[in-house]
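For reference, the structure is listed below as structure tokens.
Only one protein chain is missing from this complex, and each of the others stays in its spot.
Chain naming follows the written order as A, B and C, and within any one chain the residues start at number 1.
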Amino acid sequence: METRRPTNPDAEALLGLYFPVLDHGFVALVDYMGSDEDVERAARVSYGYGTRKTSQTRGLIRYLRRHRHTTPSEMVELKFHCSMPMFVARQWIRHRTASVNETSGRYSVLPLLFYAPCAGDVAVQSATNRQGRVPEPVDARVYAEAVERWERLRSLAGDTYAWLVERDVARELARIDLPLSTYTQWYWKIDLHNLLHFLSLRADAHAQWEIRAYARVMAGMLQRVAPLSFEAWRDYQLDGDRLSWGELEALRRLVRLDDGALAAGEGRVSDADLGGLGLSRREIDELRAKLAPAPPREDFTLDLAAAKPAAWFAERMEAAVPAVDRQP
Amino acid sequence: METRRPTNPDAEALLGLYFPVLDHGFVALVDYMGSDEDVERAARVSYGYGTRKTSQTRGLIRYLRRHRHTTPSEMVELKFHCSMPMFVARQWIRHRTASVNETSGRYSVLPLLFYAPCAGDVAVQSATNRQGRVPEPVDARVYAEAVERWERLRSLAGDTYAWLVERDVARELARIDLPLSTYTQWYWKIDLHNLLHFLSLRADAHAQWEIRAYARVMAGMLQRVAPLSFEAWRDYQLDGDRLSWGELEALRRLVRLDDGALAAGEGRVSDADLGGLGLSRREIDELRAKLAPAPPREDFTLDLAAAKPAAWFAERMEAAVPAVDRQP
Amino acid sequence: METRRPTNPDAEALLGLYFPVLDHGFVALVDYMGSDEDVERAARVSYGYGTRKTSQTRGLIRYLRRHRHTTPSEMVELKFHCSMPMFVARQWIRHRTASVNETSGRYSVLPLLFYAPCAGDVAVQSATNRQGRVPEPVDARVYAEAVERWERLRSLAGDTYAWLVERDVARELARIDLPLSTYTQWYWKIDLHNLLHFLSLRADAHAQWEIRAYARVMAGMLQRVAPLSFEAWRDYQLDGDRLSWGELEALRRLVRLDDGALAAGEGRVSDADLGGLGLSRREIDELRAKLAPAPPREDFTLDLAAAKPAAWFAERMEAAVPAVDRQP
Partner (left out) sequence: METRRPTNPDAEALLGLYFPVLDHGFVALVDYMGSDEDVERAARVSYGYGTRKTSQTRGLIRYLRRHRHTTPSEMVELKFHCSMPMFVARQWIRHRTASVNETSGRYSVLPLLFYAPCAGDVAVQSATNRQGRVPEPVDARVYAEAVERWERLRSLAGDTYAWLVERDVARELARIDLPLSTYTQWYWKIDLHNLLHFLSLRADAHAQWEIRAYARVMAGMLQRVAPLSFEAWRDYQLDGDRLSWGELEALRRLVRLDDGALAAGEGRVSDADLGGLGLSRREIDELRAKLAPAPPREDFTLDLAAAKPAAWFAERMEAAVPAVDRQP
């Protein structure tokens, strides 16, 4: 259709594409308002689109992000349609600055689709990241038995749900024993500033692997919708880091500011020195990790060919809804 | 302890009391900031507590609430500790204007406590309130079988969780097949304005019965913390109603404004007339319901004797955590 | 340009049009995301645009608004460019659920444009609406002297500002004695739900006349962007009213529910009876006002011919910026 609104061909190409995530989930970009140019326009409170070069827009956007002038990035808005297991939804919903409309289990009969982790993704509790898991998967026998147990449980949960719905027990009660692995879906709308904050936390290595899978796809979408904002976020937030006063002091002792260059100084800052700057054992380890060689930077580029049409998912959802045949 | 902060004896009496809700849940008021006098003080931007009479404070608070001057009521803050089944938590968390800290299933091993509805609370889907249930319970045999099915399912879910935790499978994965009836807990902090909005929606007859049970206890707490604000909310919001332009027009035709009185007019407004004023069939039914005799007003007064100490719940929670005995 | 996003011809026709408000201000719709169909789509969490009839969409939207299911209307977003006097901006900014980018008086030299009320709009303090003014204008001599005083003051303020800027005094200081009548401008982005709340308060008779002038234009824009949501807002919020428990009880005594009609009862509810239902003198007066014949409903239809192009305002703004000729 024709529009006089600002459009963006790379973003347009995403509309209508449903990207699979995990075994039954998806993320789709449903609508977008604005792009990098609209961030600039708001920052300048200008009267229209001028003759600025991309290099100037880039400079401004990087300056704004670097210096925490975040309000102009609120002027871009994105709307997604997503489906995810309920334990992922419960983490996601903690981000309160978005608008959400979720399928209602009180109103509708829910599709019986459950998330089953792959063998490579089931691992033991991590000792360092005390919320997460280690990188290596568990023993194959443990995985096999876990899958068997999960399947038995889900089969029983699905039967119970269907049995209750058949007896016309109120849906708000019938659903109370569905497992947290059950898929739900929602519309989710958020501005660019708050999306970047969401991605900083959820595309991070400390986030649960399953929600990271969603964040990565959304980062790839953002790369097309607002590429300069995406790049600045990657450089300053995702792949950058915050250094404390003590950490900066330590570095100031090690780096000399020569004319036209930074040079290694002569110093040496021992762990005891770092302690004297207020760093705990744990903070010293964190500083070393920040200065150790960084892993390769993540590539968020989306493969558009991986996407499906909306109907593909709609049909599968529909087919998973238990047939309701009310008992008199 | 001594404090120079504004205090309120009726609110103080609540601190430390854990009120049971449903079969394993609770609500406790942990802290409060301010009371009705602080709403007034903010509305007047005054320099301290003066010699105002309660009747003047009451008049101002009712005026503010009636005329949507809601910002002064943001100046009172309440902090709760609550435990509820996860399907209730998922409804509750939709209120985004609160602060929340929930037990983390990634970090902690969760207690295996599940909500089991009483016989009187299990009912079939309502045809009028299309999200809820009818008032009458289901047949006793259906209830009995439902309970049996639920118990089997929960037992299996608990075993599976314990089995996974014993093998040290990451907790963030072990928990994904716990049912939505599993209890969780959180700290929840909200200002008075937003609490009243929460209560308007969740103490309402259209809310799911289980979350209403929580809202009723919190309303009872509010009655002690800010009694004048509570009373105004009950009169104007909870037990009042909104009338549309068409509904008001209909009433204007039926009521005469005599000197010193309202009198019944001579008119008659047929359903066809109401249709002419823009009311649909459904809206006509809703108007009739608003004008039908109202049910008795709910009494939210708390029975302090029903409360338990924090330790009572803490012990039960603790006892329900599966013993972790890691297999090598 | 071509887009695959949902578009709306009546909204498209507004883009680029700057509607004058007050003597130098304006409101322009810069971008929009979604329309009534998107509210429905979110409420149903559906996979695309189907074959629904407008009458079904209308029924759903009215139902949602009537029953406070407000989250689907957060799925529509509007972006405005506005210019208003600073005392209006100070009222406007109290609505915290919007995104704002305002011209910075620290960075830019500000245009010297001031709001001058017309003779018909200057009136004495109201005794009933204790924040506002009476409908009748002041004596012509008072107005004439007020204008003369205002002009002297603004001329002096403009000279002082220009003098300071010429001496290169920091703009953040040069501007501190500009009057509150000075025009500023901003981008303002908000979702439909929060816009309706803004309009309910600012298109209301209790709002200051000057901000109402802005709210009226924005309501007219909304009438084109989401006409069914606009109509429901007008019927239920703007031209409807809230009745308290006591007010409803009084009406229940006066109205009989006949088969297929509402009929006047036999009763009479005296002011003493109303007092018995808990209504204060002031509340009794307010109830009488609600039941008195209503004034004609406001027509928000926009006259597109009244709009100017962006450049028209941009030129005037530019011309009002004091020429900076720095003194060495």
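Observations
Note that a contact is a pair of C-beta atoms (placed from the backbone, for glycine too) under 8 Å apart; a residue touches a chain by one contact, two chains touch by 3 or more.
In this text, all values refer to a predicted model and were calculated from it rather than measured experimentally.
When the whole complex is considered, the residue among A:127, A:140, A:292 or A:305 that touches the unshown chain is A:292.
Checked against the full complex, the one of B:74, B:159 or B:273 touching the unshown chain is B:74.
Mapped onto chain B, the footprint of the missing chain covers residues 1-7, 12, 15-16, 31-34, 38, 41-43, 45, 47-48, 71-72, 74-75, 77, 79, 81, 99-103, 185-187, 189, 191, 310-311, 313-314.
Residues touching the missing chain, restricted to chain A, are 59, 62-63, 66-68, 71, 94, 200-201, 206, 234-236, 239-252, 254-255, 257-258, 260-271, 273-274, 278, 280, 282-283, 286-288, 290-294, 297 (touch as defined at the top). Contact between chain C and the absent chain runs through residues 85-87, 89-90, 93-94, 96-97, 100, 104-107, 115, 117, 121-126, 130-134, 138, 142, 145-146, 149-150, 152-154, 156-157, 160, 163-164, 167-173, 175-181, 208.
Note that in this section only the chains that are shown with their structure count from here on.
Look at the CA centroids: the one farthest from the centroid of chain C belongs to A. Comparing the contact residues of chain A and chain B by number shows a mostly shared set, over half of all numbers used being common to the two copies. Superposition of chain A on chain C using C-alpha atoms only gives a rotation of 180 degrees, nearest 5. Between chain A and chain C the centroid-to-centroid distance comes to 36 Å (mean Cα coordinates, whole Å). In chain C, the residues touching two or more other chains are 71.
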